[in-house]
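Missing here is one protein chain; the remaining ones are kept as they sit in the complex.
Think of it as A and B in the order they're written, each chain with its own count starting at 1.
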């Protein structure tokens, strides 16, 4: 798609410094964008790139304008403006409404004419799809599941029975929504499965990454709030609740019945134990373990970063005796007649 | 499904305190169950909920009966009884025998009439399915694989060639059984693949979670024992052996050729290095690293839990010098002419 700078200025509420009828037809990074491309400067560390750019136009803040040798679109938040602009240049192929002849649609399902069902899609009994829903090739929607309008389900997604999904929600390939939670009772000799009779409720404007799994509830529902963004390969166990607008990076795992607040940001591969509460506006650094509830907003971490192998091994060996080391320090302090800390 | 309390008492071997012909038609939590719902009390911490419940009936132990204001079903193990009862109220849609016209079944496959094959299921040459096996939409079963009777394979599962699966085993969506193990030899310039000619043997009554991957063996088979329960997104590398009735939580990873005993419980996101042995009845706490064999039953852990960012960063910085710190303490002790610990 080709757009004029005037169009962009209007759509992005930007102040244009440059020719209104100049055009751009794609996106580039600040270091590599050419004359046909729009770029942005969000971090002043990259100003040297700005000074040398040959981009068609740059989204930037007012204080950077003097350094810009090409047409500038001045905005308050350049990255947010870029996010909005990016959709004009999306490369995802367009989708047209209609049901591919190979799709298998149960006659009891509700499928408006504006819906697009790709090849081999399977829509089970009683499913309700909202206007404009896109379900791409080889995805399967289980009985009684309801999906709000204008969402997109990429290929090879599986949604089990009895799931509710709000409008404008995107689900990437190989996500699994509504598989059984991991509920078993020990019977003395082995494990007796607990039927997972709850469902999954997902809000509006949610994004679910590739390979992410969200289990159905044991009795009540597992709940994902509005505007939640989930990256790839996240595991959400039964009866977890995630508050509105929280963002979870790839490979996070949340054990059963834990509740995450709103506007939380959970780093990659963080593990959250079961039956915890994490309040609103908590940030967790990548690879941390959360094994207790968190009641205070702020940033938390626990993972040790890498060191060279020899030093790593020596320190790990000492860690095994950290309790003894603390006691030895205490003894030295006592011998000195010193402080009473311990 | 609606059942009488008399029916439940008989099926669960429970002592009924209440009207035999009262009915329940679903499940509820102890905090929220209504008059049509069965609930349970397994943890005395929730007794306040019991005292205020309006459930149709409660599964509980004898000592809690006096606190129960509604019909009670007294059992030895309320959670186990609830697990058994839950299946009367399962919400999973019923499946009927038969082969969907869109399924692609190789003529050399063995498919009894009691089997259910969903839309777009692919059954390759020489596959043998036991009586009553359910293979749901878009799942693929590779050549020569044998699956015991009465199991269920949810949609979009992939099972490669040469896999053997026992009866009554459940496999959730997007699990992959029998992909190549990660076997490569370095050839001086790059990696030469080792053909993975072993298979996978899975026992009876196994549950395999969504997105879990179990690789085929390099030469001999990868083996999952009877009654093993695997949660979502677990990675089982080639030639791993997991003993009967072990339970693995989500995101566990087990590297090649390690052997896990029976009745082990492995917490979420635990990593187990290759070529280890873990004896029976070992519990590993979530996010731990097991890098040596474990020869003694018991509970083991290693992950650090989160702290506030500033304290976390200070402690991590000190960890880098823990070996030096230990040496400094030793020097202080020597200077004092003290103990010989180090």
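By our rule, contacts are C-beta pairs under 8 Å (C-beta built on N, C-alpha and C of every residue); 3 or more make two chains touch, one makes a residue touch a chain.
The structure displayed is predicted, hence computed values, not measured ones.
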Which of A:200, A:241 or A:287 contacts the chain that the document leaves out: A:287
For subunit A, residues in touch with the removed chain: 26-29, 32, 77, 79-80, 82-84, 86-87, 89-93, 100, 102, 118-120, 136-138, 154-156, 170, 172-174, 205, 207, 209-211, 226-227, 229, 231-233, 244-245, 247, 249-251, 268-269, 286-287, 303-309, 312-313, 316, 319-323, 325-326, 329, 332-333, 336, 338-339, 341
For subunit B, residues in touch with the removed chain: 102, 104, 120, 122, 124-125, 138, 140, 142-144, 156, 158, 160-162, 174, 176, 179-180, 182-187, 189-195, 197, 199, 211, 213, 215, 219-220, 233, 235, 237, 251, 253, 255, 269, 271, 273, 284-285, 288-292, 294, 298-305, 307, 311, 314-315, 317-319, 321-322, 324-325, 328-329, 331-332, 335
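We adopt the following convention: only the chains that are shown with their structure count from here on.
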Relative orientation of copies subunit A and subunit B, as a Cα rotation angle in degrees, nearest 5: 120
Whole-Å separation of chain centres (CA-atom averages), subunit A against subunit B: 25
